[in-house]
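Only one protein chain is missing from this complex, and each of the others stays in its spot.
Coming up: chain A.
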Amino acid sequence: MSRFYYYLILVNMVSNIIASVPVILLYFHKEGAISSMILSVVVGTIIITVYTRFFNNFPGMTLPELLQKTTAKWFYNPFIFLLGILWFIAGMITLITFSFLLIRYLTPETPITQISLVLTISVIFGCLMKTNRVLYTIEIILILTFPLIFYIYLAAYSSKNLRWDFVKDAVLYFNQLPSFYAFSASFFLFLGVANMFIFNRFFTIKQKFGLKQIVFIMVTSTFALSTTYFIPIGFNGFEHIKDFIYPWISTSDSIRMKYFIIERVLFIFLLFYLGIAFLSILIHWHVSIEFFKFVFHLEKIKWKGVKIGIFLPLPFFIGISTYFVKRLDEYQLVRLSGIFYNSLSILFPLMIILFLFIKRRMKYAKNNEQN
């Protein structure tokens, strides 16, 4: 596969740490978090394989284009509108979570509206870029931030303050029945592939996606999931790990790099995760704007001869996310994320049925063309 494909998947796997995924997983630490994680690795890998194989069949075509060719208007317009809202919420959750983090740890004196506005404005113009440029942005930022984030992971794993006994204690709860909340939270790590709905536009050449690639994704995701779940436990204990509002932030504050520029890893962690959060919001909102563009034919809207259509969603994006940043509290945010992850883990496996349908119709259309 092209390396850009892996970036899309990787961003979701890395960025989950600052979303509510660890909170939800650690909440179910005695009620089946481990089995849910194992289940999600299996289901997630299947989803990734099916999605990638499907889009590989139609190089360069986005989901809206495929739907337009194969389904009726009454179906695809509301459906794509719904997808647009989903992607908007995904970006918004990351935005709100990160604004909360910044105000709690980095800039306690700044008003929260200002923090979220600065983030929103820097992201929002990126969302309007062409799809291939978004991918190039992703590449640059990932290259800048990922090595250090990976280094923090390694520092965490090799720290002598990581007590493996806590981790072993946690592992021994593997025999509980999986819980739906924990499953959908860990399933979210695998949904980076869904961005192919739009980003497939970039992949105009048929890609190779075989066993080697599947195994690679499976190994990476297992590593990402176990890091998300076990590192906080190793540093902060098992029985009372639920107490933490931001388990990973507290964990990064527990890592000490004696000979590094900054001893307190927390600040480096926040700064570099700012880059990852930016990417996550950028990808999700880019996809969302593309969906809305398709539904409302935004490119065609003109005012005094100037194309203003594509700017129309922006006030809504900024307004709604600012409203929710001010409105929500930490508990509601976790609840909202939980419900959101749950709805995704129902919707995305069901999407496979739609794919089968599209595939049949496309074959039929192709045959018709040939005749």
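The rule is short, and it goes like this: a contact is a pair of C-beta atoms (placed from the backbone, for glycine too) under 8 Å apart; a residue touches a chain by one contact, two chains touch by 3 or more; residues count from 1.
Going forward, contacts and distances are computed from a predicted model.
J.: When you check the chain that is not on display against UniProt, which of "Na+/H+ antiporter subunit C", "Rod shape-determining protein MreD", "Penicillin-binding protein 2" or "Ger(X)C family spore germination protein" does it turn out to be?
T.: "Ger(X)C family spore germination protein"
J.: With respect to the chain omitted from the figure, which of A:S2, A:T107, A:N132 or A:S343 is a touching residue?
T.: Of all options in A:S2, A:T107, A:N132 or A:S343, contact with the hidden chain holds for A:T107.
J.: Of the residues A:K73, A:K208 or A:H240, I need the one that contacts the missing chain.
T.: Only one listed residue reaches the unshown chain, and that is A:H240.
J.: Could you please point out the chain A residues that touch the chain left off the display?
T.: 30, 104-105, 107-111, 114, 118, 161, 163-166, 168-169, 172-173, 175, 235-240, 243, 250, 253-256, 258, 263-264, 266
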